[in-house]
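Every protein chain of the complex appears in place save one, which is left out.
Going by the order they are written in, the chains are A, B and C; count residues from 1 in each one.
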Amino acid sequence: MYEEEIRALSVKLLDEVEGVIGYSWGTLPFRARPFLCQKKEDVTHLVFNHFCGSNLARYLLSGELKEKKIAILAKACDARAITVLIREGQVKRENLVIVGIPCYGMVDRKKLEERFGPLQPQDFEWHLDSLTFKGENLSIGPFLEATCQRCLHPNPPLYDHLIGQEVTYIPRKRWNNDALTKLDMVSREERWAFFAGEFEKCIRCYACRNSCPLCYCKECFAEMQRPYWLSGAATPSENLFFHVGRSLHMAGRCVECGACERACPVDIPIALLPCKVEELIRGNFDFEAGIDPDKEPPLLTYRENDPGEFIR
Amino acid sequence: MDSLSVPVKNIYLPELVQIQEIIEETRDIKTFRVQRPHDFEYRPGQFAEVFVPGKGEAPFSITSSPTQEAFLEFSIKRVGTVTEALHRLNPGETVGVRGPYGNGFPIDSLRKQNLLFIGGGIGLAPLRSLINYVLSAPYRGNFGDIFILYGARTPQDLVFRWELEEWKKREDLSLLVTVDRGDDSWRGRVGLVPEVLKELSIDAKDFKAIVCGPPIMIKFTIKTLLEMGFQPGCIITTLEMRMKCGLGKCGRCNIGPYYVCKDGPVFSYEELQKMPEEY
Amino acid sequence: MVNEDRWEPKIVAFLCHWCSYAGADLAGVSRIQYPPNVRVIRVPCSGAVNPLYILRALREGADGVLVSGCHPGDCHYLSGNYFARRKFFLLKELLSWLGIEEERVQFSWVSASEGQRFAQVVQDVVESVKRIGPSRKMVKEFLLHV
Partner (left out) sequence: MAKKLVTPEVFRKKVADQSDLFLITERAQGVYHEFLPQGLRVIKTPKELIFPEWEGVYRFSFQDRSWKVWEIETGDFSPRFLFLLPCEARAVIEVLDGNFLQKDYIDKNYWQRRKNLHLIVLGCYTIPKTCFCSLVGGNPLWRDGRSLFVLPFQGELYVENDETMLFGEGKSVDAREEETLATREEELKASLPPPLPSDFPQKLYAHFDEGIWKDLSWRCINCGACTFLCPTCYCFDLSVEGRLRGLTLKTWDSCMFPRFTLHASSHNPRPTGKERVRQRVMHKFSYLPLREGYYGCVGCGICREICPVNWDIRETVERMAKYLG
């Protein structure tokens, strides 16, 4: 998708920037991966498709690129993360050329496998919001990742160049499948049973944290020695501490891109936690991260009539 | 599996011992004299893991000489969580010790040789073990001339001052103490170790040099020694890495294929040259 | 190990120096009786209470946590408690959504003159925590098994 446009633009951009951060095909089928294109002859590796889940904003913070002029391919979530990074003083706007891409959502490989069994790339054809499997045309909605199905912002709010046409619908309304609502409906005990099981699985490899574009602390509280918040042991209670602590640290900053969930090697739907926090913020403090760079983040401000009934 | 005998003890379990005495060396360095654990036979240059109950465990080189049979000594600088906890302890309190670990100094290859010891700051600690070993009555005859060059940042940062005095009195060794910055009361040498070293009239051919100190000092001292004509194989130094198990199992202290805890911490410069510079 | 028969809840209370801490003091000098289950930690402002403190207290075996600060509008630092309110709201909602009992983490506004009220708050907190029993879900496992 959009490959010709992306490559042509990248060739032009490489005259003024050190590199273009984009995606290339991975070494395994149905996988795209981050790719730093620094030579014009390499632009042919650049691709864009429904497997470009990694949030590229993360790579702006790696030491080498931080002070250089860089072009970056940005889906809506990536662009929102970049907006937050700029607001927080982590990257300079003038060092960035943002190539925005309207996004129809990323496909979850496991959902494909569930439906079609062992996957063969040649059986599939991909379109913006649909797929063709052995000649049969199907809507892409049911195969999207959970965070993409509940997406509210398919179009990048910030860009210098825009590839393709803006998405004209709001995915959450269209797919009507919010992972949070399902959990809201069940009893607290059932929710605990569910989360306790998930925290049991966590091995604390920190893939969620390290793939997050906004988890850039030099020293994460989870690895601090002084104060010593957490041990290295991945026990359920420590895992809960880590994920709750992280979600609260992300409060008002998380752009709900689902990078954490996608990265998890043991399939914990871990984006549920930060997304729940963002949902609370959206409902009670009227804020969404990375949309309006001039709006004060929710935990740096207050209103006198904020919810307070929970306090005696 | 069957060929293995039943392991008798847990290799990570320390033996609890009492602190007998604590000597304040400098502002941030204390020497802890602890009771020697059972069956604790060690060589100069080896180290042990010291466990502070409820706080943590860290490796420290043993600074006492094996010839002192009743106790072990560790000289410890306050830098992190464990060392801070150690500095808060008093004589009579308990610490855990397991070890000894590491290769220690190659005593056999030093026999009949003249020895040049070069220490910087707390780096004198591992050297002191060997120095007191070679100076002790049964072994002194096995070694040739002994020259000790010791440097610290300021006179206040000199460690083992009481022992330096004793060494100074001895006639079978030469001692030169230098500081980077002197003060009003300092009558001794002022100058960085590598520079002072340059001025010594030492014939590289007859000596083996044993160097320990902060990484930057080691680097420049080795350079000077090479200029003086020392063969890489005749320069011996000790390295530092973050260690946890001390047994070559936990996998973090390697430099190239060598584990500092098991194959080191003592290496000759000849060996160092073959290792990647990742320390 | 928790002995279920003789179990008394352990409550960690983070009290603002300028109000609730003084309120607790007043309760003390006025000889007002309240349960001895609270362990007080004085903080400069309820706004200085990092949610991690609360999680850490629970992890270390507290059965409940109480954070108490100045009434809205009365903050010694003008607005610290307003910021705190937002943080605590998120923490409380998130924990309860995950399935942690709501009573584990409680908040109150108690001024320096409200000794009686402080005693009442502590009374209520202790009773509500007693009702739900010892904390299990967030306590580090090593503690439970030592």
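Quick note on the criterion: contacts are C-beta pairs under 8 Å (C-beta built on N, C-alpha and C of every residue); 3 or more make two chains touch, one makes a residue touch a chain.
These figures come from a predicted structure and were not determined experimentally.
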item	value
Contact list for the unshown chain, restricted to visible chains	A, B, C
Omitted-chain contact residue, chosen from B:37, B:56, B:144 or B:232	B:56
Selected residue (touches chain absent from view) among B:69, B:108 or B:278	B:278
Touch list for chain A against the chain that is not drawn	26-28, 31-36, 54, 58-59, 62-64, 203-207, 209-211, 223, 231-235, 259, 262-263, 265-266
Interface residues of chain C (partner: the chain not displayed)	140, 142-143, 146
Contacts of chain B with the absent chain, listed as residue ranges	1, 4, 6-7, 9-14, 16, 51, 53-58, 79-83, 94, 96, 215, 240-242, 244-245, 247-257, 276, 278-279
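Heads up, the rule we're going with is that only the chains that are shown with their structure count from here on.
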item	value
Approximate Å spacing (C-alpha centroids) for the pair chain B, chain C	50
Set of chain A residues in contact with two or more other chains	none
Chain C partner contacts - residues on chain A that touch it in the complex	183-184, 188-189, 191-196, 221, 227, 229, 231, 233, 235-238, 240-241, 244-245, 247-248, 251, 273, 276-277, 280-281, 284-285, 298-300, 302-304, 306-308, 310-312
Contacting residues of chain B [partner chain A, same complex]	80-81
Residues on chain A engaged by chain B in the complex (per definition of touch)	225-226, 228
